[in-house]
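For this depiction, one protein chain was excluded, whereas all remaining protein chains were kept in their positions.
Entry: chain A
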């Protein structure tokens, strides 16, 4: 069978895992039944546990689903400590269901797979040695990649049933009231972990900072928590996010950013009260700076900024150019600190952020969104998952979710080194072209032909050449040459879900 973006899906696997192929970006108005977690009743006086070993012995059994959050990113000390104990306890056949996997976790995940401890994985993404391992067939069962909004949906539906959630926090009291803002290794918003806290059967908090009861503000509440474990250190604050976000000096990135800003300011969405999401990365941060000037010049303020937040965005909040920041994750210390001090920066969970099966998610209200791409094809389909060698090295993140915004801009260089970004067909379809509106490269822009309204308003702007996307693709190919097609085996190593839980594409084992 095929998904609507013309990708062949393996019938046997689709049937076995009871999946439907991706059809449409429209979610419609279905009626959804959500699940509820088990509650192990307690008055709360018995939650403190001395060691990870003891809590693992009390909670984790063969065949369970366990989860973690990735808010500590590459400064995470929790995942490896817990997994070490689980592997050493000889527990087998676990499903690992973290919000995402960061580089510091790679070696431990590979060890756990080899030991038979982990036999299934669902994640937003993976990179480095783990992506390489999985792409070379290291895990028997296919990894299921889900966007942040889709993970929230899957947890609420019971597609992901978390038995035990291990959640590291920089501060908690003895009953489990916790936040991500106070303590040593602070990361700001606990957005992704809030799903686990709400839906896991057993919630284990790990912290290096047990504070007086009751701890406020409480992002995770005592009503959700079963155990509180004191550890030496939950994370390395220097590696959680980039310290000070540096403004790019790369002329190519600046040119792209300035053209992205032109697209935004000439679109009908650039008016008082508009909303936006920019994400991280050199060009995206530069866009925020150009956008700031345009907002001042035109006396326009934004009603909210959404998503993963960086300091340039919280600066806009402090200047009054953005009224509210809706914050599911903070990419740098500046943004994390700002959540602590600025009441207009609201912590939101992944469901509120982006879950499609909702009574309204923030992404549904989003006007302008700027996203990146490893590859984009002439159908505007975007790949943020596999590299030019076909190996897994990315994450869906909120890409599919935010792309439902009213003006979705993909900003990407035409070529990176010898690799074309604009290609005839992407290696892996993550975000369908139906939800992408404009591609901005350093040479010019391409507008999705479906958006005749945007073609009309963006076509005669000085310094903003408009091409057909096929022409940009040919321009890229002329520069770098025609690559030899990648070779894969028939074996499926990963499934890419669309945000509604259908399958949009698969990743195959690479042939070396």
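As a working rule, contacts are C-beta pairs under 8 Å (C-beta built on N, C-alpha and C of every residue); 3 or more make two chains touch, one makes a residue touch a chain; residues count from 1.
The rule we apply is simple: contacts and distances are computed from a predicted model.
J.: The chain that is not shown, which UniProt protein name from "Methionine ABC transporter ATP-binding protein", "Citrate lyase acyl carrier protein", "Spermidine/putrescine transport system permease protein" or "Hydrogenase formation protein HypD" does it carry?
T.: "Citrate lyase acyl carrier protein"
J.: Where the complex has a chain not shown, which of A:23, A:272, A:389 or A:453 is the residue touching it?
T.: Within the whole complex, the residue contacting the unshown chain is A:389.
J.: Pick from A:211, A:321, A:455 or A:480: which residue touches the chain that isn't shown?
T.: Final answer for the missing-chain contact: A:480.
J.: Which chain A residues touch the hidden chain?
T.: Interface residues of chain A facing the absent chain: 388-390, 416-419, 479-481, 483-487.
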